[in-house]
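Now for chain A:
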Amino acid sequence: MNNPYFPVPTVVKKALVETSDRMLRTLELRFLKDEDAQAFHFVPGQFCELSLLGKGEAPFGIASSPTENGSLKFTINKAGVVTTALHHIEEGAEVGIRGPLGNGYPIDLFQGKNVLVIGGGFAFTTLRSLVTYFLHPENRNKVKDITVIYGARTPGLLLYKEELAEWAKRSDIRLVVTVDQGDKDWKGKVGLVPNVLEEAAPAAENTYAVICGPPIMIKFTFPKLMALRFPNERIYTSLEKRMKCGIGKCGRCNIGHLYVCKDGPVFSYAQLEKLPRDY
Partner candidate 1 sequence: MVNGTKSSWEPRILAFLCNWCSYAGADLAGTSRIQYPPNIRVIRVPCSGRINPLFILKALQNGIDGVLISGCHPGDCHYLTGNYVGRRKSVTMRRFLQYLGVEEGRVQFSWVSAAEGTKFSQVVEEVTQDIKKLGPAKQFVKLED
Partner candidate 2 sequence: MPFLQSLMDEYDLFAPAQLAEGVSVYKKIDQTEEVDLSISNAQKPAKEIFFPQSETMFRYEKAGKESRITSTEEIKRNRILLGARPCDIQAFSLIDHVFAGKEYTDTYYVNKRKATTIIGMGCDHPLSTCFCSSLNGGPFQREGSDLFLIDLGESYLVELLTEKGMAFQKNKFFEEANEKEISLAKGVEGKAAEKIKAAIPVEGIEKRLDQMMESPYWDRVQEKCLGCRVCTYLCPTCHCFDIMDEARTNKGRRVRNWDSCLSSLYSQETSGHNPRPTNRERTRQRLMHKFNYFPKNFDRIACVGCGRCTLYCPAHFDIRQTIKEIQEGGDK
């Protein structure tokens, strides 16, 4: 029998500090064994438990896309014991991985539709996976217009800066990057995500919105989407809750009768509306 609690070994291929405050670090992991790599199939929006023996485990959304073969990316916010340790490990170090876990974004539903991606701060990780997935030549035709609105508090806190620059050059994606507060080198937009959304949002018809960000951003963005006449069924978000097992056993991440780890982390607002406010 397969033991779902067993971490599969990977090594850190590359590590990169993403932000000026040095609180976010992206790890690129490669499976130690080929068979593990081959058995690993995921969709954007799923997550993994990363484990450091002796420190413990913590869940992270997969930041890379299934189309980027060979390695997995995770962007880690330094906060607790495990994440701090993940900030200190060096390239070549071993990291255990369990996953992919959770449901992921409903990619099939997006077929033939426009996609509006709204991200804030370091919650952009699985959104990067989603965008990268659809930008892949094999998948680009699956959806129509892709609009990405991404904001951070300052320019230094933006994730994946090089990729953002590349996306900006492309014609098959509309990218709006905004910061709450610019600096002397910042030439882009300055403004809060909810406000930028008002200006930059595509028409709600035929469009799915995917939104991930800090609670305060979600709180103000959601009414704007409503005002833009996005129906609840077409707004998706990825939730975070304290998790341990990641497979719906240990209990703690439930919202009502659903478990964020197993039945989520991606939910539509239509689903959330029916659930208790327990998150």
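How these were chosen: all candidates are chains of the complex that A comes from, given by their letters.
Keep this in mind: contacts are C-beta pairs under 8 Å (C-beta built on N, C-alpha and C of every residue); 3 or more make two chains touch, one makes a residue touch a chain; residues count from 1.
All of these numbers come straight from a predicted model, not from anything done at the bench.
Evaluated over the candidates 1 or 2, chain A touches in this complex the candidate numbered 2.
Listed in rising order, the residues of chain A touching candidate 2 in the complex are 1-7, 9, 11, 51, 53-57, 79-80, 83, 92-94, 215, 240-242, 244-245, 247-252, 254, 256-257, 262, 276-279.
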